[in-house]
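Every protein chain of the complex appears in place save one, which is left out.
On to chain A.
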Amino acid sequence: MKFRAKIVDAACLNHFTRVSNMIAKLAKTCTLRISPEKLNFILCDRLVGGGVSMWCELEQENFFSEFQMEGVSAENNAIYLELTSENLSRALKTAQNARTLKIKLTNKHFPCLTVSVELLSMSTSSRIVTHDIPLKVIPRKLWKDFQQPSVPDADVSIYLPVLKTLKSVVEKMKNISNHLVIEANLNGELNLKIETDLVCVTTHFKDLGNPPLASDDASRDRDPAEMAEVHVDIRKLLQFLAGQQVNPTRALCNLVSSRMVHLDLLHEDVCLQYFIPALS
């Protein structure tokens, strides 16, 4: 197994750092999948995440000026690694003013991802910072747990409001109760509801817009005003929102009534999918 990659462009480096920071907020431990075309950050552990799954994908050629990998074997040309997300984001934090960033898979007593940064400095000698991030290699037989989740047929698909607004609303609601009801319809209306014995709070978002319907009969027959509803743990939604530091290029919410909330975000060229199951 081999992997080495290099970033020389400052904008690419910043973008990669932002992605890494986002992942660190969404999942404490995650799986990094390296394949010839893509890098994926995956969280598919149903028990640990409380049922939450995450799939983040980026095209390697949008970031790296050099990218070489050799998977486990020719037929299985991929590498699956498990690491603590925060270690990567902290290592990248030091690369703010870097001339180049190199990442490679190494084995120093145990498998590591070595992040090596050449910093710009005033004098002639440049400073080199190296981080060895310990990780675990995931064996081939477990790879099936980390496949791309199938996108479910949603009852309602709606564009999300500005995430910062959504986050401040959800943060306040969390103080009242952990049980959140998300409902939306095809008229661009989204409601967040919290209910206790004493109080019931609803926040209404209007004119959000819905993506064009697929040529799927079930969706076309649906009454636009009819709300699809999912009950979720508010903390899971809040954790997702906390990870979004920057406003995405596109943010979609797909509701499968009483089953799950599927959040589909696009940050420039990085796609993030987050699945929150309904409360049983």
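In this text, a contact is a pair of C-beta atoms (placed from the backbone, for glycine too) under 8 Å apart; a residue touches a chain by one contact, two chains touch by 3 or more; residues count from 1.
One rule holds in what follows: contacts and distances are computed from a predicted model.
Would you mind picking the UniProt name of the chain not drawn here, from "Coatomer subunit zeta", "Proteasome assembly chaperone 2", "Cell cycle checkpoint control protein" or "DDB1- and CUL4-associated factor 13"?
The UniProt record for the chain left out of view names it "Cell cycle checkpoint control protein".
Which residue from A:I133, A:C253 or A:L272 sits in contact with the chain not drawn here?
A:I133
Of the residues A:S53, A:N87 or A:T100, which one touches the chain left out of the display?
A:N87
Please output the residues of chain A touching the missing chain, sorted low to high.
Counting over the whole complex, chain A touches the hidden chain at residues 84, 87, 90-91, 93-94, 108-110, 112, 119, 121-134.
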